[in-house]
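A single structure is presented below for examination.
Removed: one protein chain of the complex. Kept in place: all other protein chains.
So that you can tell them apart, the chains are marked A, B and C in the order they are listed, and the count of residues begins at 1 in each.
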Amino acid sequence: MTDDGEDRKVTNAIDATVWQVKTLATRTLEAVPDSPWLVAGYLLLGIVAVASLVAGLGIVLIYAERKIAAHFQCRLGPMRVGWHGLLQTVADTIKLLLKEDIVPARADKLLHLMAPFLSLLATVLVLVVIPYSPTLQIADVNIGVLYVSAVGGFGILGILVAGWSSNNKWSLLGAMRAGAQIISYEISATIALLAVVLFSGSLQLSAVVLSQSQGWWIWRAHGIGFVAFMIFLIASVAEINRTPFDIAEGESELTGGFHTEYSGMRFAFFFLSEFVNMFVVAAITATLFLGGWMPFHIGNFHSLNAIMDLVPPVIWFLGKTSFLIFVIMWFRWTFPRMRVDQLMKLEWKILLPIGFVNLGAAAIAVLFNLYFFPSH
Amino acid sequence: MTGEDLVSVIMSIEARAKPREKCAMPSAMIPVDALPGFMRSMRDDPRLSFDMLCTHTAVDWLGENRFELVYVLYSTKHRHYVTVSTSIPRDKPEASSVSSIWRIAEWQEREVYDLMGVLYSGHPDLRRMFLEDDWVGFPLRKDYKDTFMLGLPE
Amino acid sequence: MTTSPITLADRIAAAPADASSLATQEYFVNMGPQHPSTHGVLRLLVKLDGETVREVIPVVGYIHRGIEKMGEYLTYRKFIHLSDRLDYLSAITNNWVVCMAVEKAAGIETNDRIQTIRTLCAELQRIQSHQLWWGVFGMDLGAFTAFLYGFRDREMVTDIFEETTGARLTMNYIQPGGLMYDIHPDFVKGVKKFIEYFKPKLAEYEQLVSGNVIIQARLRGIGVMSSESAISLGTTGPVLRGSGVEYDLRKTEPYGVYSKVQFDVPVGRIGDCWDRYWVRMEEMRQSIRIIEQLIDNIPEGKHMMIKPTAKIKLPEGLSYSQAETARGILGVLIVSDGSDKPYRIHLRSPNFNNLWSVTAMGPGLRIADLVAILSSIDIVVPDIDR
Partner (left out) sequence: MKESDTSELKTRRSDANGAGIAGIVLSPVRRHHGFIGGVFSGLLSLVQGMAVTLKYFVRPSTVVTRQYPENRKTLKMYERFRSLLIMPHDPDGCHNCTACGICETACPNASISVVSRKDAAGKKVLKNYVWRMDSCTFCNACVQACPFSALSMNGYFENAVYDRRLLSYSLNRYSGPPASVLKKIEDLTERVKMMEPCLPYSGQSVFGETPVDSGG
């Protein structure tokens, strides 16, 4: 695999070099000795890109969630603002931005104001390393998987700070629950990731995607990939605090959990980070297990692979990600919430043992090339 | 067990008990000092075994200057009911609590205290229930005056 | 909330040397009056040790309206419409209990048609109440979709009621001596359509919620109440039957036409939240059974035996009558002084008595379990406060 900074060759299924890719991060690094203005320009471009991505995702996903939830529940969902309520999210955003920003009297003001941004920051940091298509990636970090795992775990900080600083017992309970939950599930998620790292032999996300040019890891490893996929999906849903693992919010128990005391724009930021988080989790899952932007390839069936290549990679990526987002929403609108101790039991007594066994199996499979279409 | 049998068994437990007049179901009227012992034997006597306190309330007989405490008991074993009633003077509304016999009595007696002002001795937590702690008066008493609340109907 | 900050280091230093854990502090939280799972304005003062509930103190009275006092100022006929507003999900059954008390004491005769329609309406009411409970139960445990499915199906019953009684919630339909109206010509058709619609939906309820592994884990073995304590705590209805006591007035002291129909009383084995859940689900099935037996056999007759303006006077004395609402036994104790208004009317409301069992079931469990328990008791706050 290529080193950081070196131009990466993107191949299609027939191993012909198609184009050369330089990420924005690489360009910025290269520009550092030449021109500080160019660096600033690149950085600005990156910030604008990420900001618009976050805003766009928020609006689209919240609308999607509402409509999907509505149709699961035999409702219509928003129908009034715009065609079929398309502008409902915009209207709600404006409403939230105009609302009073209440800070409880005895809250820790600085932390209370900071928490929503901390929460969003962790999410945004992951967004920059995801390979959206062969040509679209803001930074191609060579330890991408590690980075995602590390930065993703950073999101708990926002929740903990929010719960602590609100000076509210419900908030604190929610934050403590979230802390215990996210730290536990991080382990399972990482162990499931390691299986894929073993298969692809790289920590770089783009390399992980390329390693799936013969087929996605979810089906290529005799079920090992599938088990890892399930564990990662469950752990990810737990990490983003969505039903059935939404004990940190626990609306019917904790009246809102860590964001009980938030209103207006800061509440909107928590809301936004929840939805962008969902996208991030779906995108990472798609990248690792469903081939990211990689079309559906089966080993050496070149004709099939060529047909699949007709669909642009970005569509593949978005399709897989939206499917996973739909599944996560489907979970939410079907399942009840787990109790906090059951959540821990699920992690430590069920997911973790299965994960370890699966990792061992993956190691054996890699050692003896026991998966479909081994590359060497 | 028919109503008469039931009443005669009750009489055998407490000699001073007599049926309450004008009551549609088997009933016993007892003096208030007999209340705790009588109630306990109502529950524990295998012939009666009134293990459930259906309801407890008080009636304010303003003209006769007394409160009547009414207990409706039920036995899930024998499936029979009885109404136990006792009288306490209006100016000294005290009775002993039966909350050690039926746990629900604690809750029901608190309601009666709140609305009728009957003081139960031996009750673990006799506080206002529906009304605020600083409410003056007991609304279900017949001489309760509240022009704001009780002005309209008539 | 303490004014002097105590740091973690202080605590560790203050803890005994051999303590295996850090010193912890019990604290109170107010669950309610505005809380999503206390169903209105109930407040539970909960003493917590971390997540573990140590003590539950119900605080009620936020919508106390003094219905018993109002009853002393209203004639019996006028009082009926207040009984709608006790447990508004069992409005018809509440009407019936008061009418039963009045009819029994005043000696008003009714006919078979009236009793059959009353029974039918009471069972429909039980179904719609349990549908709503099922939905809210799901929502309390986090399954929001169940809430809307429950409401969706309940809509059909409220439509049937609207067509016949003219109101959806507070019907004031059953009156002393009969019914306000005769049933609507489309009533039988509507009920049959509903039964056909609802049977598969009930299976779907089981598939969506009952069988779910999370629900099972949340309910099994939680809030266990033995028969003895359930009786002593004065619970009735599904809560008592869930604890293994087959005390159902429809069976033990049949009123209406319950003696003429075949149905089973569901009874729990263990007395946990799951048994209470299951009892209600099974009650819906049994109610369907009762309705199916009655719907084609409504006898002919008048729907009102006395003039609607006739003055009703009860003879002097004390009377107590009760009936099985969806949540338990509603008892009406009337002390009459011979006039057309009660001297004292006391309502033994099922929720008021059922709520007390929370204090026994709650301690030792977690907050989330407390929500499940509260939901499995199925409280309606206006009935608690009256």
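The rule is simple: a residue touches a chain if its C-beta (ideal position, glycine included) is under 8 Å from a C-beta of that chain, and two chains touch if they have at least 3 such contacts.
As the structure is a prediction and not an experimental result, all values here were calculated from the model.
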Candidates C:G135, C:P266 or C:P382 - the one touching the absent chain: C:P266
Contact partner of the left-out chain, one of C:Q34, C:Q207 or C:S339: C:Q207
Selected from C:S243, C:S287, C:S319 or C:N353 as touching the chain missing from the view: C:S243
Hidden partner interface residues of chain A, rising order: 68, 71-76, 79, 330-331, 333-335, 350, 354
Touch residues of chain C, complete complex, unshown partner: 74, 77-82, 145, 152, 155, 159, 162-167, 170, 172, 180-181, 184, 204, 207-209, 211-214, 216, 220-228, 242-248, 251-252, 262-272, 274-275, 278-279, 282, 308-309, 360-361, 363-365
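Here is the rule we go by: only the chains that are shown with their structure count from here on.
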Category of the chain touch graph - line, ring, star, complete, other: line
Central subunit by CA centre of mass proxy: C
Chain at maximum distance from chain B, centres defined as averaged CA atoms: A
Gap in Å, rounded to a whole number, between the CA centres of chain B and chain A: 64
Distance between the centres, which are taken as Cα means, of chain C and chain B, whole angstrom: 24
Sites on chain C at which at least two other chains make contact: none
Two or more partner chains touched - positions in chain A: none
Touching residues on chain A, where the partner in the complex is chain C: 69, 72-75, 106, 167, 169-170, 173, 177, 243-244, 246-247, 250-255, 333-342
Interface residues, chain B side, partner chain C - complex: 20-25, 27, 51-55, 57, 59-60, 70, 72, 76, 79, 81, 83, 85, 102-104, 106-108, 111, 115, 128-131, 139-140, 149-150, 153-154
Touching residues (chain side chain C, partner chain B) in the complex: 60-61, 64, 66, 68-70, 73-74, 104-105, 228-229, 231-234, 245, 247, 252-253, 315-320, 322, 329, 331, 333, 335, 343-344, 346, 348, 352-353, 355-356, 360, 385-386
